[in-house]
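For this view, one protein chain was removed and the others were kept in their places.
Our next item is chain A:
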């Protein structure tokens, strides 16, 4: 069917082949037949062939080479989707021979106009690197180039490639650091995760520790309980710590991501805060982490693990949320155990009674493994908090009469550990356990009891020999571990109470001598030599008592998560508690801050970044030429032209000369989209309503020079109301818009305004690029006042960044009618450039275009409503200046010119 001429049949056949691949069956013998279809026009068929190729090309390298030329052609396709998918497949087929072709393709794609193709190029870098690590140096060049990319689409992928190929080249990040921080919010969620973890590592090497002293972090529990005064004192002692503004920027730009719906993003922000933020700021992650606990089972598992690690170091963080860690009977066992772990970590004197009550419920759980874990947890609480040791012990002793073996066994083991800490007071418990001994069958528990009796045989002199007698009877039926403990018990009793137990000990040692297990035989031999006096072993047996009955240190019950903090939170290594392949250590803070200035990007540098854009335009021009030469492709190109945003504008222009213009044109449009942030200027406030006319209500407005949030075509206006009257004004709102043709976005009504108070609201007005005033009625509950906002011509603009080249190109297009100019005489003191800049910017909301010449100043902006460009150029001469304004809207142009004239001719 693959050979068939009908496309539908081919497609059907290909679908079956993909079905085979999916099932894991070998379909490689179809390779030649499939490869033939790689040049097919049908997109779905093509995709399926790609799937097949990627799967089997590695096995059939020679045949796979047949398809390469098709991809090379597709790499030049005007449709960006086809370009991207061709690069994807080309880089995925893992045939070493084509490495140079891949390298070339990647380099070309890295300067493609479409960010989607550039993103694919970033992915291809990793693939090529895994295929041929020798290309590293060339690839790093491409990464360096792509890191400079401003598109949010590319950022995530290229950082991923960076992490894979050259994670140690931290110097590549410096210049892009601030950009990455600022873009972070808009990067797609998967990219965010990668970027955040990279920035965490970066920050650890570049900033100094925000934690006050070394070592405080380790005993942060203590620090937490320290009273505020103490803290202040310690802060005074050490040199005041000032955080690097870049460090602060990172923290600030990641904080909103805690609200992400993607759990991986939240977790990575949490680990960033954990590893980088000053201690008092870490707490903000708590709430978000607790929220994640509502998610799927697997997410819970990972999050709980991380919380477990955090809760060891900083109890205070999660204590208020303790109830969120209460166990439900429907939780999976590993989730239950983790919650238990956290509850144990969080327990302290204040909350222990609630925790213990909760534990009591868990002990009764039908899930016996969990019940056993709970008992261990109780044991840990008991050792950590000495006040409750007795209560816990009593509770555990009660559990000894439980019917379930595992519960009893676990309690015995825990009791043994607890008793070791304070044996003398609890001889009655030991007696009780000895009584229960007959009923307990779990070997570990029996062994524990035997050990206890042996260790503290002096406290229970009557019972111990009796237990030994029982053991002697059942010795051959016991498990190995019990036998070993029996031997120890016998030896200890022999030493303390040899009168009663001499014969019993002999008997047990004889039994042990012929045991099947060599451990037991060895132990028996050793003990015999040690305790039974003989001629040769006399030297040791003197010390036997000291060897066997030496006081033993109590075991320390501690969390299994104690040592996990050596790994970065949220990583695979942390989850597994062992180093995973490719794990990158988080370095310690540097003692001295490295040079901060490496991150500075000068303005000139920023401008240089536009030149690649021009370069790109050129390269795409040559692409087009390629197509116009190969005539057969033209039809397809024309078909695609309407669809493909970028291919479209190129495809429709045929002659090479026109093409260059249109390409440049588009670059300029791109430039215009780049709104720059407004320059800071002193705020001019205008009066909207005087307090006399407003009967106590005064209103002022100013133009905030920010892009309006309500609508792109609106100008945002900040209104400040103040109540100068003596009674509360209620319900201040805009009632009717009297002026026609202007769209006003009202502020939400102010419910009430107390006397002597003022409030600021923002509203949006679409002035339609005219200076006509927007009039409306401002109402309070009682009255209405007619007011109007008069826009200055300079406020109708939004600043735009562009390079000098683009500026002159644009200016060239706005000649004749669209140009208005004037000469002005200037006072000598205003000749230096700084006041001139300042004056223009104060008057109008324009962006400064960096200029090569000292006496030429250029400014660019666009009209808010129509988006038309407004270009201002000031050329200084000896005593005057030539002022030129170019814009499509001639009325605005002349008004602006007039205003600028007056402003500039005034002295500074």
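FYI, contacts are C-beta pairs under 8 Å (C-beta built on N, C-alpha and C of every residue); 3 or more make two chains touch, one makes a residue touch a chain; residues count from 1.
Everything below uses one rule, namely that contacts and distances are computed from a predicted model.
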Listed names "Carboxypeptidase E", "AP-3 complex subunit mu-2", "V-type proton ATPase subunit a" or "Dynein light chain Tctex-type family member 5", matching UniProt entry of the absent chain: "AP-3 complex subunit mu-2"
Contacting the left-out chain in the complete assembly, out of A:36, A:73 or A:94: A:94
Residue in contact with the excluded chain [from A:69, A:182 or A:329]: A:329
Hidden-chain contact residue, picked from the options A:69, A:182 or A:259: A:259
Hidden partner chain, touching residue among A:280, A:296, A:473 or A:546: A:296
Per the touch definition above, residue among A:205, A:575 or A:882 touching the missing chain: A:575
Where the missing chain touches chain A, by residue: 7-8, 11, 15, 18-19, 21-24, 42-45, 47-48, 50-51, 55, 58, 79-81, 84, 88, 91-92, 94, 114-116, 119-120, 123-124, 126-127, 130, 153, 157, 160, 185-186, 188-190, 193, 197, 256, 259-264, 266-268, 287-288, 290-291, 294, 296-299, 301-303, 320-321, 323-324, 326, 328-330, 332-334, 358, 361, 364-366, 402-404, 570-573, 575-576, 578, 580-584, 643-645, 709-711, 745, 748
